[in-house]
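Since the structure comes first, as structure tokens, the remarks are kept for the end.
For this view, one protein chain was removed and the others were kept in their places.
Chain IDs A, B and C follow the sequence of writing; residue 1 opens each chain.
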Amino acid sequence: MSTMTASPAAAPSPSQPPRENYLNASYGIRSWLFTTDHKRIALLYLISITSFFALGGVFALLIRLQLLTPEGWLVGPDTYNRLFTMHGIVMIFFFLIPAIPGVLGNFLIPLMIGAKDLAFPRLNLLSWYVFNIGALFTFYAILTGGIDTGWTFYTPYSSIYSNSQVAAAVIGIFITGFTSILTGLNFIVTIHTMRAPGMTWWRLPIFVWAHYATSIIMVLGTPVLAITLVLVAGERLLHLGFFDPRLGGDPLLFQHLFWFYSHPAVYIMILPAMGVTTEIVATFARKNLFGYKFVAAASLAIAVIGFLVWAHHMFVAGLSIYAAMAFSMLSYLVAIPSAVKVFNWTATLYRGSVSWQTPMLYALGFIGLFVMGGMTGLFLASLGADVHVHDTYFVVAHFHYIMVGGAVMGYLGGLHFWWPKISGRMYPEGLSRAAAIILFVGFNLTFFPQFVLGYLGMPRRYASYPPEFQVLNVLSTAGASILGLGYILPIIYFVWSMRYGKVAGSNPWPATGLEWQTSSPPPTENFETTPVVTWEAYDFEHRPDLVLPKPERAQPEKLEAPGLDGRD
Amino acid sequence: MNQSLPLFPERASSFAGGVDAFFIFLVLVALFFSVVVGVGILYFSFRYRRTASNPVGKRVHGSLFLEIAWMAVPFVIAMFMFAWGSKLYVTMRRPPSDALEIYVVGKQWMWKVQHPDGRREFDELHVPVNRDIKLTMISEDVIHDFFVPAFRVKMDVLPGRYTTLWFRATKTGRYHLFCSQYCGTEHSHMGGWVIVMEPSDYQAWLTGGSGSESLEQSGQALFTQLACVSCHGEGQGPGPRAPALRGVYGSKVKLSDGRTVLADEAYIRESILDPRAKIVAGYEPIMPTFQGVISEDQLLQLIAYVKSLGVPPAGAQPSATGKE
Amino acid sequence: MERTGALLGQFRDLDQQRETVALGMWVFLLTEIMFFGGMFLTYTIYRMKFPHAFAEGSRELDVVKGGWNTAVLIASSFTMALAVRAAQMRKRKLLCILLASTMILGGVFLGVKYFEYAQKFEHHLVPGPNFHLNVPDAAQVQIFFSLYFAMTGMHALHMIIGEGMLLALLIYSWKGKYTGGYFAPIENGGLYWHFVDIVWIFLFPLLYLVDLHR
Partner (left out) sequence: MSESKEQHVIPFRTYALIFAALLALTFVTYHVALVDLGPWNIVVAIVIACTKAVLVVLFFMHAAYAPRRTRLVILAGIFWMLLLLGLTLTDYLTRPPATDSISFNNAPVAAYVR
């Protein structure tokens, strides 16, 4: 066995990009549509997912506009029901679930473990096509009248009573499910068998651990959703009877099957974001992660325990009291690994060298919002409080704190963090910090009032509401407009930076991961020679090759000018 | 509306205080941890900010003690929350046996309420103050949910299965009633008011109706009209071809396949809609189904009638169960 | 050196490739377990709720056809296992014969299934408005038949996919692709086929043998 250590790619001088990389290796639309390069596929996902995010965002905007007045001035109830349903379907199945795994996971996992590609590159490309075919069905459903069942498709409304395009949407989601399954399968196998020499399990970046845990959920959960949707479609199209109460069917059975996937699906969204946050926190504290093994194990624990808690969505649905108590208790257990992660991130900052660059703003924002989202989750896991707040805006606020405050913040943070690697160029630091702060403020203004609304008793999925709830709804809509602005900014400056941004160099932050040891953007083969790993993850102390960039490039140093603190 | 923005809905039931106290406790715990983490992040990131003299973080090995501590402490707190929440929940889901029983039928998109004395109302529920009220609820179509924020109670209303909800209102007034399980187009308008009245007012209100019959009277009329009498008899002794219904409710019924089931509302409902699902021992499966013939409201009337036929005579088991 | 199948670009060596492909197949079967698991759960709940209806529904099924079909499918699994063995031993003709027999046995299974389905249509046992069965709890028997069609239908769909896969394997085997030491596709095809067999091993007693003694 060769003992050669990875040659930190002799980075070309930062002023000129490397000549050959995955972006310019070949040209033309065909070279993209038939690529099997995980990095190009990641960019294909980026385009699909950004489009869906924009679409879901438009639905969200319309929802918030409608709720400006108690009687709902914009659209009728039928349209409103379609709006929130399609907002949910698009955001959950076509944005949140594929976002981080599809874009960042695809791009980074082979780089991080020192592989040339994923284990099954063609399967990876197929996943993207499957995603878009599923999306076509959903588009068809949207264009031909929409779906009005809520993203949860509760029977018997979805299977018998709804007059909307349920079947097309269900088929679309069924197909898209295969994207999850294939991506998860690919990740699991890749992480098991494709690691570079020396990359042991306990040297893996937490991002990889998080994606491993996520993949377990994708592989084990998604098929159950798939078969559930098949049964709903069968009941709707073929008049089979699985959940039909007129035949003696049990409406709760659908909910059991649905939530068996759809609760763990929340962890598909949040676990990768936790992985991103871990990378960012360690990098911008320039310090090894506090309690690495606990953070890694916590990812797996969340994935496993996440499968044991689903019926907490059914506490007032007619669940037996004993089952409700069992599921409530199990739901509390999932709080423990989540707490472990939060505390370890915080402790990582201790004695670090903390820099508040844009990715770090997102990461710290993530931690704050995740704590609030997670803590309010404890309210919902408790039987006594859940009875009152179940199916109210309290729940809406809670899951938006997890999904928008958590998953989307993590996604954006990761996009900023790895943008230099993906595009080879830097985004404008000042503008991106402003966007991060706008997002944080706008988010809280949008969703915090909804906690209060929920406890006051405003049910979710209402097209109109009693007038006493108006003040809080107006506040929330105001926040949403700020939030919308915050989302537009990154899209603009990311596109701008692809052409005009400063050339990044191979390791601008600098960070320890293997992905930073190759040039930016990486060559198609990822590494010139297969790297051999001889260090732990986040080992800044023993990496003299990682020098901080010159002060004039890193504007943050100005903000933290020496002299404020002479003690150190 | 010049009041300051309220943070809590009105407390108008015996549950409200307990739920609010629990909620405040949860808020305090959440606040505590948010502050600990928030202050920790802010303090560390200023105290250890990157400077020329602090370019690299110091290597800190993890601390097993801390890891165990921040698993154990949240665990203990979580279990405390679990216990407290469960205690509230169990109380909420077990109606006292002497509660006043009112029937609720949900359908797209209205609530139909039947009081025991026969007074019916739509989208409104009149109840006396300081009296335990038990709602037995069922849906005619999709899943609905009966939600009264001021009472802090909520329960899904399912098709094909009775669910119950109980409360004791403590303050007279008008309170919002919402459907909180999405049920289709007019979901946001499927609601109304719960009106809590002084008992005397309630009595007056009950009799103020258009002189309608009581539930059991309606049920008895149906019983005759649907020719149930011809097999089950007048409700006294056993009928010619079917078990007597006197005293069936609440008793244990022995079935032809050897099982014994409790004759509750769900059993009676099933026996009317799907008579052959459970055949009483000693009888032939000859009863026709009434599925599609009678509505959920009428079912509730029939059940009320069967219930009114009273307790099994002391000492003697009703013929339906005694016969072998 | 003999042809051992192309080493794909993302792998370092053939060992890694083989290991990876095998793990991929097993993880795929894992998802299949959960896919059928959802239906087995539905079955369990309703069988507990409506034991009589399930017995009545099961009585309408043709247990003789089902039993023979079980034997046929087990036989196809047997030939498939031998096919993998033939590939291991690099016997091209034997491999082709065994793959073809597997296909034929699978075809017999599907043929019998077709006749069973046709019978159900004739007897108005397909759930929906045309369902007709003169038993006490006909409504719940519809649930049984819905599950019968969903479970056997999904199983048959997997069989049809498997037949297509076998055809492809047969063509490549005839060309001698899998008898040079590289036979991962045959192995994986075998795993898939056996999995489909296992599903049927459970479906047979659950659907055909409910309270048969009555």
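Brief remarks on what is shown
Operating definition for what follows: a residue touches a chain if its C-beta (ideal position, glycine included) is under 8 Å from a C-beta of that chain, and two chains touch if they have at least 3 such contacts.
Treat the numbers as computed from the prediction; the structure is a model and nothing was measured.
From the options B:Arg93, B:His126, B:His144 or B:His232, the residue with contact to the chain not on display is B:Arg93.
Touch with the chain that is not drawn comes from one residue among A:His192, A:Arg246 or A:Lys502, which is A:His192.
Check C:Gly67, C:Gly128 or C:Gly164 against the missing chain and you find that the one touching it is C:Gly67. Contact with the chain not shown here comes from a single listed residue; of B:Phe25, B:Phe75, B:Trp205 or B:Tyr267, that residue is B:Tyr267.
Counting over the whole complex, chain C has residues 4, 14-15, 18-19, 22-23, 26-27, 29-30, 33-34, 37-38, 40-41, 44-45, 48-49, 63, 67, 70-71, 74-75, 77-78, 80-82, 84-85, 88-89, 181, 190-191, 194-195, 197-198, 201-202, 204-206, 209, 211-214 touching the chain that is not drawn. Even with one chain removed from view, chain A keeps its contact list with that chain: residues 192, 220, 224, 252-253, 256, 260, 307-308, 310-311, 318-323, 326-327.
Simple rule for what comes next: only the chains that are shown with their structure count from here on.
When each chain is reduced to the mean of its CA atoms, the one lying nearest the mean of all protein CA atoms is A. Chain pair with the most C-beta contact pairs: A-B. Note on chain placement: the centre of chain A and the centre of chain B lie 37 Å apart, centres being C-alpha means.
Counting only residues that touch two or more partner chains, chain A has 246, 248-250.
Of all residues in chain B, those that touch two or more other chains are 274, 291. By the touch rule above, chain B contacts chain C in their complex via residues 257, 274-277, 285, 291. The touching residues of chain C, counted against chain B in their complex, run 50, 52, 136-137, 139-140. Taken in their complex, chain B has these residues touching chain A: 1, 5-9, 18-19, 22-23, 26, 29-30, 33-34, 37-38, 40-41, 44-46, 48-60, 62-63, 66-67, 70-71, 74-75, 78-79, 81-82, 84-90, 92-93, 108, 141-143, 145, 147, 149-150, 152-156, 158-161, 163, 176, 178-189, 274, 291.
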